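Below: one structure in structure tokens.
Every protein chain but one is kept in place in this view of the complex.
A, B, C and D are the chain letters, set down in written order, and residue numbers restart from 1 in every chain.
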Amino acid sequence: QVVKIDGSSTVFPITEGVAEDFQKTKKGAVKVTVGISGTGGGFKKFCRGETDISNASRPILAKEMADCKAAGIEYYELPIAFDALTVVINPKNAWLKQITVAELKAIWEPAAQGKITRWKQVNPAWPDQPIKLFGAGADSGTFDYFTEAINGKTKASRGDFTASEDDNVLVQGISSDVNAIGYFGYAYYAENTAKLKALPVVNPKGQAVAPAEATVLNGSYEPLSRPIFIYVNAKSIAKPEVKEYVEYMMKNSAKIAKEVKYVPLPAKAYTLGLEHLNKGKKGTVFGGKNEVGVTIEELMTREAAL
Amino acid sequence: MAVAPFDNPAPAGVSLRGEARMAELARAKLARQRRERLIEAILFLAASVSVLTTLGIVYILVRESISFFAAVPIWDFLTDTQWTPLFDDAHFGIMVLMSGTLSSSLVALCVAIPLGTIIAIYLSEFAGHKTRETLKPLLELLSGVPTIIYGFFALLVVTPMLQKIFPELPGFNILSAGLVMGVMIIPYVASLSEDAMRAVPMSLREGAYAMGSTRFQTAVKVVVPAAFSGIAAAYILGISRAVGETMILAVAAGMQPNLTLNPMESASTITSFIVQVALGDLPHGSIGYQTIFAAGLSLMLLTLCFNLLGYWLRKKYREAY
Amino acid sequence: MNAEKTLAIRAIIRKARRYDLLVALLGMLALSIGIFTLAALFIDMALTGIPRLNAEFFTNFPSRRPAEAGILSSWVGSVLVMSVTALVAVPLGIAGAIYLEEYARKNWVTDVIEINITNLAGVPSIIYGLLALGLFVYTFKLGQSILTAGLTLALLILPIVITATREALRSIPQHIREAAYACGASQWQVVQHHLVKYATPGILTGVIIGMSRAIGETAPIITIGALTFIAFLPPAPGQMNIETGQAAGLFDWLWSPFTVMPIQIFNWTSRPDPRFHENAAAAAFVLVLMTLSMNAIAIWLRYRLRKNIKW
Amino acid sequence: MPSTITLPQNPPPLKAESKNLDFYYGDFKALKGINMPVYENKVTALIGPSGCGKSTFLRCFNRMHDLYAGHRYDGSIHLYPDEVDVLHKNVDPIEVRMRISMVFQKPNPFPKSIFENVAYGLKVRGEKNRSVLEDKVEAALKGAAIWNEVKDRLDDLAVNLSGGQQQRLCIARALATDPEIILFDEPTSALDPIATGAIEELVGEIKHKVSVLIVTHNMQQAARVSDFTAYMYLGELMEFGETNDIFMKPKRKETEDYITGRFG
Partner (left out) sequence: MPSTITLPQNPPPLKAESKNLDFYYGDFKALKGINMPVYENKVTALIGPSGCGKSTFLRCFNRMHDLYAGHRYDGSIHLYPDEVDVLHKNVDPIEVRMRISMVFQKPNPFPKSIFENVAYGLKVRGEKNRSVLEDKVEAALKGAAIWNEVKDRLDDLAVNLSGGQQQRLCIARALATDPEIILFDEPTSALDPIATGAIEELVGEIKHKVSVLIVTHNMQQAARVSDFTAYMYLGELMEFGETNDIFMKPKRKETEDYITGRFG
């Protein structure tokens, strides 16, 4: 009676909360383990059939779909919340009020490795000081999403930055260095607002928008708003404990997402998810692309169309 | 006459003599030997577990590394100046991790070797019996603290302190991790060196004092040279520890693949790379999975060199007294 | 001896003695750096962690609410993993040491084993993690279980146990062995009746030191992939599952997923909410207390038990 | 050089006899062709300068050298009446040691209780019956003239006894198993004069039931305790004969030189 869950560290706080409450209501009869391997790592295990549920902070990719297919593994895709991937700087940083996607690209693209090492090189208005970079580890969905959104290609990034699967390492690093810039899930920023400053990002419409629940909901925080998911192995759902867990999760995600500082989806999204499950609507609505800039509404329409 | 032994034929005072008696004894010996051989074989198996462990390590590391080097030319591995194995544009320059490993070890050893040696000399030649017996165990406690705790100590206590002195210092840096690692290694160096100095016979020390030496002269001119092989072994163990230390670096040194020997920067080491990847998934069979084994193999070879050097030193200079 | 020569000698002695003072001062300084660090570490942890230390902290599972989170699954996990480690490493280590010290003939096989043990003692723990990952997890398919962790740590401390046991055996004077043989004892009797007994204090110290190292090991455990949220205990033998009505087998717990103290600490320190860091400090304080008390026991044993064994 | 061996007029029964005994420590030949009788219930003393091979010879009798690699015997030591060659490779050294006990230079009690020390040889021989053990331990301790001193503290650690008591305890340990021969290797050299006297007296008593071979560097001691004396030099047996003869009218110049203290 073990429900095995692994994957995204971004999704982890929600899953953990659900798992905790679920185990309490089941009085220990069902055990839930939640690993933190990152979205990519989670999918690798998932597609080998080692886990029942995979947490993901981006949609499943074509390669992962192929792996799953090869292993005969089918899955349900259930969005559970929205996150604002947040670009953060040190609060003492006086020269940055906002940043454009182009500037972010100049800093983070693979070609910048070893070349773009000072702020001045990105924008002459900025000081002649070194840039210190902090980002998510290579197995994480956050990394995939950020590289796709900023550099236009998943996993395309410069390599000379402090990379960690452990977002708190990044919080530490950025909070102790004026010249630092980095990115991670909103929740980590929300818990550390005293130590960090979230940088408004200029959206395609040309507005500089800071990450927040409202800006995610109204779709103005672009392109770094992203849905987060769980993927459930179709075979596992036959096991009563997994089914029970997923149902429990769908009912309680909204509450827990809010509690751990994520943006919950409209209630309809969760019932829709349950419906898919009951009707056996398997597969993804993203077609294996790491799409950026999908708004909540868009997601809802796509899900409804599955 | 003698009490009958439990399973041997009665000895003296028995009817048999000469040849017949000898034949009887030969049989008894054989029976006993068989039992002892069995015990010996079991003990031998236990002793071989260590060899099996090594073989296991080598097998696993080499097996995965072979597939790794099938994909990555060994020349690139040794000469590339970038380390981005899991990125879209993958580079596999082990030098980058090596540089982190070396600079962090160097910082640690700059702390541990001088301090460890001087502590060993002090404890063995200067301190009284009571002082030694209380301080040495206390010092050894330093090596009992889990290293992950040192890691957070370095990150949250030492780095901010250092930043007061060097405002330039980044939040993650080799210096702070190395210093703390050095303190952690002190007991290994001090304790083993002290043991080696203790083992120098008192007669040698008395010889030196009888010539009119001071404590310092006795320690430096007679005891330390006599204990040289033991002290060298202690240093080598210290080096192995520094090179292989993982959590302190993973937590406090930044995990940033950075080809530099400057301790004021943050860097990734072989070990911190391995845990970093292990913290994510270990996609069995992928190049990422094999990369950590290739890195592990490099690390293993590095420590093996040091350990063999240590073994050789011990053999060569054993018991100079 | 004339006065002039005396004065000259005194001058030389005075000069030489200056170094004595210098080394003594440096030695005490170096020692205090070490001890000061230990104290700072301890006090720092205590100050942040102690407010969280109450009974619930030990009886609660980890939770997303920092105030309710506890270390139940991790301390139980640590205890179970340590038991496996001890059960494997102690007999193997003692037997191996006895072979090397008492039975082995001087030949290349023994040489290989010896070099190998010295070398293993210097192999970084993360490499053991890789061994465990490649061998136990993937080849033997033991999974990320208590058994895997216990075996890994057992291999890790095996050289420590062997070396300590050999030291202890070596410190038994040869004349004791000769006395026993002269009484007509066989080799195994000598080992059984005498050597193992007289070596016990040394062996125990070695085992405890090895265990106190193993209990704090993080890297190899992370490597086998055990960084997981675990809010349940491994099945106790015979424990009923309410839903299925099946009783757990005697050794089921060996295959159970688990977490251990250092992993829990690592996990908490990587949380965004700073209140988790207090939990981490409290858990670290408990862990350090555990290792320190193990070390203290080792030291105490060294003094106590040796009292009855003198030659 | 052949040894000068003077057998007594009416030789007592033979207990053991070494024949052409050579001994090697690796390449070093420490004993060279030793032929020597050991008579039943007599004390034979081995004397000679340091390093002449006394201990080496003694330790051949109970195959003590078997414990070390590279030590090699050549020749034989026959034990009577059953004519077993204790050095023969088919003979189990443990069997030999069960018949021939040894007392060492430095008292070497086990770090166990007094009782356990004396009972050890019996336990090795499989004796488990507590009352038999108790009886034999008592008898051995009485035989070693130490019963009165320790009877009230048989469970105390043996190492807490004084040196002389420890040595007598070791003798009791050796006596407890009723050996046929007891070997003593300088048993008093670590003891004070009073303890030495006690041990010498003891040797005089136990020889009524057991043959004794004793190594000593003290010629007066040899003269006092032994019936026969062997003088060894550089691994050879120089002279063997009745103690009185050896000390009063040695046949060889070398023996005389040694005895009168001209070297050593």
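Please note the rule applied: a residue touches a chain if its C-beta (ideal position, glycine included) is under 8 Å from a C-beta of that chain, and two chains touch if they have at least 3 such contacts.
It should be emphasised that the depicted structure is a prediction, and the values quoted were computed from it without experimental measurement.
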item: Shown chains touched by the chain that is not drawn here; value: B, C, D
item: Contact residue for the chain not shown (choose from B:101, B:147, B:173 or B:217); value: B:217
item: Which residue of D:98, D:169, D:182 or D:219 touches the chain not shown here; value: D:219
item: Those residues of chain D which, in the complete complex, touch the missing chain; value: 49-51, 189-193, 196-197, 218-221, 261-264
item: Footprint left on chain C by the chain that the document does not show; value: 1, 6, 9-10, 12-13, 15-17
item: For chain B, residues in touch with the removed chain; value: 128-129, 201, 203-214, 217, 221-222, 225-226, 320-321
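Basically, only the chains that are shown with their structure count from here on.
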item: Chain A and chain C: spacing of chain centres that average the CA atoms, whole Å; value: 39
item: CA centroid of chain B to CA centroid of chain C, Å; value: 14
item: Contacts with 2+ other chains: residues of chain A; value: 6, 36-37, 166, 169
item: Sites on chain C at which at least two other chains make contact; value: 184, 186, 225, 227, 269
